[in-house]
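Apart from one protein chain that is not included, each protein chain of the complex appears where it belongs.
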Amino acid sequence: MIPAAYFFIIIPLAAAAVCAFLNKKQAAPAILANIVLACGLVFGLTAFSNNMGQDWFYGQAVLSSFMTIIIYLVALAVAFFAAFAASTKRRGSYFAMLLVITAGMAGVVNAADFFTLYVYLEVVSVCSYALISFYNRPKSTEGAIRYFYLSSIASAILLFSISLLMVYAGGTSYETLTAKILATQGNPAPLNIILGIMALAFMIKAGLFPFHSWTPDAYESATSPVSALLAGIVTKVVGTYALMVVCMLLSIINFGIADNPVGRAVMWFGLASILFGALNAQEQKDFKRMLAYSSISQMGYITIAAALATPLAMAGALFHMFNHATFKALLFFAAGSVKRATGSTEIDSMSGLQAKMPYTSLTASIAMLSTAGVPPFSGFWSKLFIIAALWQAGFRGMAAVALFASVLTLAYFLKLQRGMFFGKPSDNIKNVKERGAGFLIPCFVFAFIIIAAGLYFPLIYDNFLSPFIRVLQ
Amino acid sequence: MNSLFTPENLQFNYFAALMMFFIGVYTMAASRNLIRLLIGLEITSKGCMLAFLAAGCAAGNINAAQALLMIMISVEAVVVAVGLVLIIRAFRQQGNIDPTKLSGLKG
Partner (left out) sequence: MSLHLFLVAGMIICSLAAVMAKRTIHAAILLALLSILLSAVMFTANAPWAGVFELSVCAGLITVLFAAAASMIGRGESYAKREARIFLWLPLALLVFGLIVWGVAGPVFAPLFNAVKPAAGAGALMSAGDIIWKLRLPDLLGQLCIFVAGVLTVRTILGEGKDE
């Protein structure tokens, strides 16, 4: 771990300890959390510009600092939204947990060792259980319990494969492992198996298709800020970021060839999730549940690109991770606003919300179009990268399916938009009013990022993605 | 004492660790009692600890394995405590700890 990375862990941790003592206060914990996260974001941007040239592990420094920025961005937006949306008497605990989970995620992305990765993954998981079951509802407890068992099995699998790595390389750090691989350009079979087991663990943690059963329940029953945090960044950090690290190692083992057996297997899992999520989202009656299935589908896109592991695909995965963090968090914020305004998130129970909540509707439709990959929004570019990388590497069938699934995405979001926001206002929303600035500012910031990243894509490409691609090549 | 862990022995240790892993996973798949599920989880993690011990001996660096094991044990304790607390809450809300009888089981 580079020394600067300690900052991202120690400061939120200290702030969390302070917040825990301010349990009964209303404003103080929220203000403290927001200030700390904003400082972290600024510091993260500085650290990124300093790290740009380094390549101590196959682009890992660039990847880490980019992920740190995304983590702090989403965490800040969630903390800001929660400051207005979370109505609880235990705000100290709430914001303390938000800060600890941020510290844990910063630890995950800055780890330079698989065992460190495991320790911070457990930090993130423990905080997630508490945040999912923060309110005393049977459904949320159940979602948390299911997540607990799946995630713990994944941790055990991860530990087993780390111990095998220790036998193989004599250590657990990425550096030792890379050096060992480069020194013995021999039989890749045992290492492929070890990293395959590890990839399985991360796929369980990411909530991909066969292991998805906890996601819809957890996202639906948790409060909207928590769902935004979980869908926007937590599953990405504990699942797909770690998967990207594993896949980078895999592509070193297999001499930079994209077509390795483990990578190919992971790609099939990704493809299955894309289709499963998109098809299931069509039938959902609840806004948040639909978003949960949509998340499964988008995680599939990131996974398929990460497993392909060519420089173009990696850049696509990274950019899609960033985009998904912004648009999915925005959609969950919109769901939270709707829930607060009307008391429900059932799609059929209302229509014509646009007349009553014009700004929420506008930002939500921007996010939906970006999710579906409609130009000129940012989601278009990342999907283009992923599909182009698949096509280039010869996986043409997969590219076609990925393209088809993005049409499906557009279909279910149009259905949602027509049912909920457009049309004549129904009677039960007569007294609904637009939410206040506290709810709208995070939505507008994210909508601005989505449009700006789409329109000024060349700028993003030059400054954020091309250093990464250059390091990979 | 390091002679306990010869290469053949390493294989035996890993075999034993994998057996314990299987027992734990089987329990987690088959049991209908959340506490027993947690016991299965503990058994898998004990298997992992045995694997780490064997790996440390094999790499000739038992102290490194020892350091990892110490951290792992304390992490494990926190995870088990959190799991038990979740189970107690589920019991208070629903009156049973059968994973198949919890309310919204779908998907």
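Order as written gives the chain letters A and B; numbering starts at 1 within each chain.
Methods note: a residue touches a chain if its C-beta (ideal position, glycine included) is under 8 Å from a C-beta of that chain, and two chains touch if they have at least 3 such contacts.
As the structure is a prediction and not an experimental result, all values here were calculated from the model.
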item: Omitted-chain contact residue, chosen from A:F134, A:F202, A:F377 or A:F395; value: A:F134
item: Positions on chain A contacted by the hidden chain, ascending; value: 1, 6, 9-10, 13, 16-17, 20, 87-90, 93, 96-97, 100-101, 103-104, 107, 111-113, 115-116, 119-120, 122-123, 126-127, 129-130, 133-136, 167-168, 170, 187, 189-190, 193
item: Interface residues of chain B (partner: the chain not displayed); value: 1-2, 4-5, 7, 9-16, 18-20, 22-24, 26-27, 30-33, 35-36, 38-40, 42-43, 46, 49-50, 53, 56-71, 73-78, 80-82, 84-89, 91, 95-97
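Going forward, only the chains that are shown with their structure count from here on.
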item: Length of the line joining the C-alpha centres of chain A and chain B, rounded to whole Å; value: 27
item: Residues of chain B that touch chain A when the two form their complex; value: 10, 17, 21, 24-25, 28, 34, 37, 41, 44-45, 47-48, 51-52, 54-56, 58-61, 64-65, 68, 71-72, 75, 78-79, 82-83, 86-87, 89-90, 93-94, 99, 102-105, 107
item: List of chain A residues in touch with chain B within their complex; value: 115, 118-119, 122, 125-126, 129-130, 133, 136, 138-139, 141-142, 144-145, 148-149, 152-153, 155-156, 159-160, 162-164, 166-167, 170-172, 212-213, 216-217
